[in-house]
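With one protein chain held back, the other chains of the complex are shown just where they sit.
Chain nomenclature is as follows: A, B and C, assigned in order of appearance, with residue numbering initiated at 1 for each chain independently.
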Amino acid sequence: MVIVMRPEASENDVEHVVELVREMGLKEHVIVGSDLTVVAVIGDDRKKEKTKLEQAPNVDRVVPILAPYKMAAKESKAERTRVPINDTCVIGGEAVHVMAGPCSVESEEQIMDAARRCKAAGATALRGGAFKPRTNPYSFQGLGEDGLKLLAAAREETGLAVVTEVLTPTDVDLVARYADCLQVGTRNAQNFKLLEACGQSGKPVLYKRGMSMTISEWLQAAEYILAEGNPNVILCERGIRTFEDHTRNTLSLSVVPEVHYRSHLPIVIDPSQGTGHARLVPDMCKASVAAGADGLIIEVHPDPEHAMTDGGQSITPDALTETMQSLRRVAEAVDRVLGGSDVMDTASV
Amino acid sequence: MVIVMRPEASENDVEHVVELVREMGLKEHVIVGSDLTVVAVIGDDRKKEKTKLEQAPNVDRVVPILAPYKMAAKESKAERTRVPINDTCVIGGEAVHVMAGPCSVESEEQIMDAARRCKAAGATALRGGAFKPRTNPYSFQGLGEDGLKLLAAAREETGLAVVTEVLTPTDVDLVARYADCLQVGTRNAQNFKLLEACGQSGKPVLYKRGMSMTISEWLQAAEYILAEGNPNVILCERGIRTFEDHTRNTLSLSVVPEVHYRSHLPIVIDPSQGTGHARLVPDMCKASVAAGADGLIIEVHPDPEHAMTDGGQSITPDALTETMQSLRRVAEAVDRVLGGSDVMDTASV
Amino acid sequence: MVIVMRPEASENDVEHVVELVREMGLKEHVIVGSDLTVVAVIGDDRKKEKTKLEQAPNVDRVVPILAPYKMAAKESKAERTRVPINDTCVIGGEAVHVMAGPCSVESEEQIMDAARRCKAAGATALRGGAFKPRTNPYSFQGLGEDGLKLLAAAREETGLAVVTEVLTPTDVDLVARYADCLQVGTRNAQNFKLLEACGQSGKPVLYKRGMSMTISEWLQAAEYILAEGNPNVILCERGIRTFEDHTRNTLSLSVVPEVHYRSHLPIVIDPSQGTGHARLVPDMCKASVAAGADGLIIEVHPDPEHAMTDGGQSITPDALTETMQSLRRVAEAVDRVLGGSDVMDTASV
Partner (left out) sequence: MVIVMRPEASENDVEHVVELVREMGLKEHVIVGSDLTVVAVIGDDRKKEKTKLEQAPNVDRVVPILAPYKMAAKESKAERTRVPINDTCVIGGEAVHVMAGPCSVESEEQIMDAARRCKAAGATALRGGAFKPRTNPYSFQGLGEDGLKLLAAAREETGLAVVTEVLTPTDVDLVARYADCLQVGTRNAQNFKLLEACGQSGKPVLYKRGMSMTISEWLQAAEYILAEGNPNVILCERGIRTFEDHTRNTLSLSVVPEVHYRSHLPIVIDPSQGTGHARLVPDMCKASVAAGADGLIIEVHPDPEHAMTDGGQSITPDALTETMQSLRRVAEAVDRVLGGSDVMDTASV
């Protein structure tokens, strides 16, 4: 960190800061500039409370220098992390995978129909919520364990990997019994107890960015999973909260190259949550792949007009099929391939 | 809700929307305007999935009309809710209460010292974290149950009510055994399982706004607590995430009159989290009370330069004493009184 | 618009609102719902002051229904607008054009070198600022008319169209004498006097979104240009102000399909301003084209380490050449072509 003194700071003030720095087990380097003095601090201050130094007399502010995350940082691992959800769906390699399916599991018919058609379109994983975090307490909250069973049945038939959300630490074991990949949603992105529990499960975790988290905060929170010895973290951008009102969230695609610059973890994009409108989803899928995303998670409903949740942002299976055809070309244009291409070719015969 | 059709919508398109509305058990009112047609929907659509209607051909958008919360709405309750934390500290009446104390319970000496001095300054409740949700996994996470015991001991001596955070549903019973009021933090503001558990506890809940929640979302989430039969909800504004960089968050004080306009629930302000800098706290305390807040929750540390958490935003006990003197005058200027004034007069003798 | 009454509104209150609506020359449609009454207003209220109705007793809020822009709306024009900057560079057709060049014109050598190399890489227009709006008054403000002359000289040699910024109405004529396309920057996006002057010039206008404008506000402001009889408006997204700190702005690519949904105007993307970091620019270029953008405007400097302005976000001519090769493939993947491909093929021989 660098501690910036106020212009009016005295030598005593600087001396006092130096003492505080040494008390913290760190070393200092005092630099007297033309307008003011700064104290550069040497040593690993990641685990230290730094803001308290702002309370010392005539300290203007404290500027952190070291990235506050370690295991998620690129420096800690030479090669990119690949997270295998099942044999086919490995996130983080050359192949870009598409996870698709309804927002919620609503019924056997609905989820089986969705699964078959997502599979036929080329998806390699099935998404679908059994436990739903709903803004409104009176909204449909999901089928619970019955929903998980239906997802497992759909996997049985289609071979798709199953990705589904878990809401609370005590449900992690239950969800992990049925799912191939645990999903942590944006509203739980800083529910650290849940992250720890997911870490302990050892399962792959699709970890969505909180809608107002910076990348640094996101990577720090990902360490709650990594620190439990679970390396299988897939980051997922799903849009952030901004003043924009034409979308439910603002999908910030620059996080794709930035995460690849800062971290070894793979990143996928959720253009459904990221826009909130089905009409915008196909173009945002293409943009995501062109930006270098390692995968997509897309809401697909056989009958969006009658969806029980998030109907407005679900595309139809036909729209998915058409989008996948474009995505294949976009992936190739950026020297990637679409995951499960062979599977799909067989399936669509 | 009102369903706005695209200008090019045909009669068939409108007819189809009308059918969908009727399927939902609602009635419609078609209004053919100069430029486009809207379908106004009559009936209680709060529990209905509405966005799916955007998928019908040539629907431009769906505009909700009814507030999506019920029990938190002013209409549901004639008088303002008063939440008694203990005999002295009742939030939501004429008196404006100050809850003060350190960010974290660090040691017996620290919390007892803080408690005595906050009491002497006129606070009626003691805040202090035993379970801390830390952005960084390597930061101090709190003393856990030992911290709760220290808080209870401080209450024993000072008579201050104890407010402390709970992070996960399974800890609610434990925390409720020691605390007078459960705190739900901003990172758990949409951890609905936790809200339900707090609701079931029957204890007063200081419920902080998520840093990117709208007021409507906040009141909806508060219903997770209310719907469990627990009316003792205290809303707490602690700043929102914006582009501003001179503060940790942007403290949005207009929520005070707006919450009073929309809801019967009391609202308190956290100017410490809301600014992140001790130097800004006193003025924001005064502004909060002038805006009509029902209380304040302020981070106070006997030795901020050595605080284990959030040192930068903690004021000293002396600064609290001085601030309280101003607050008493500001409260009177807006026809309120400061809570526990008599207690304090005794204490300060 | 729809006027939503408070639940406690009386018949008199509704009657009063109806009178106000009629005074405005509009008609009303009163709808008594289960929980409250709404007054739907029929007629073109685009030019009416609507918020004043919130002052009538027991009005809760006013919800606009009609889009507030007319000439920019898709409904007003059957086909997409094409804006010819010169013979080669026509924005809004099948071809995706790249405008490239330095942030500022710094010297003859710099601009000629940049122009030649951008041309060789396949750009069809040269960007470069002669009048710079600088946040800091002590920063380099541009070469003024001398810069315009250098741009014209670079056009003379390379055939590239010239795009350059104008800051104030009185400079419009001067800039229009040298430039093929006037640029209005984000800080002037609601400088309506400047928009009017650009409209009167008849020149193509590259009109950047204000960094905190909604799409609706942007299209409304574009009408200041259109309303002067100048149809040659090119919208340009350059990132918005959000809480994100890994980029200078948040590049919101969903505006591309949304603008194409709402308007007939073409839209280009500025990934340089939109990210602020050269390392993110190439991927964001690809994402923009995949999202359906009609063009790109990219900061390119022969020697970014010594750029006089915005060095951090300028890519090198070599990086541009490499990016263009990818862009060609991405454009094809979404059924577009890169503008000026033939020209470039010749040039690169």
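Keep in mind that, in the parts below, contacts are C-beta pairs under 8 Å (C-beta built on N, C-alpha and C of every residue); 3 or more make two chains touch, one makes a residue touch a chain.
Every value quoted in this text rests on a predicted model; they were computed, and no experiment measured them.
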The listed residue (C:Q183, C:N232, C:S263 or C:Q313) that touches the chain absent from the view is C:Q313
By the document's definition of touch, the residue of C:A56, C:I85 or C:V105 touching the omitted chain is C:A56
Sole touch to the unshown chain from C:A152, C:L174 or C:A227: residue C:A227
Answer key for B:V41, B:V205, B:V256 or B:I315 versus the chain not shown reads B:V256
Where chain B meets the chain that is not shown, the residues are 212, 214-216, 240, 242-247, 250-258, 261, 274-275, 279-280, 283-284, 286-292, 326, 329-330, 332-334
Missing-chain contacts on chain A, rising order, are 2, 4, 7-8, 29, 31, 33-36, 38, 40, 42-44, 63, 65-66, 75, 241-243, 245
Even though one chain is not shown, chain C touches it at residues 20, 46-47, 49, 51-56, 62, 68-70, 133-140, 167-170, 187-188, 190-194, 210-212, 217, 220-221, 223-224, 227, 241, 276-278, 304-314
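The rule we apply is simple: only the chains that are shown with their structure count from here on.
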The chain whose mean C-alpha position lies nearest the overall protein Cα centroid is chain A
Greatest centre-to-centre gap (Cα means) from chain B is with chain C
For the pair chain B and chain C, the C-alpha centroid-to-centroid distance in angstrom is 39
Note: chain C sits from chain A at a C-alpha centroid distance in Å of 30
Touching at least 2 other chains, the residues of chain C are 242-243, 245
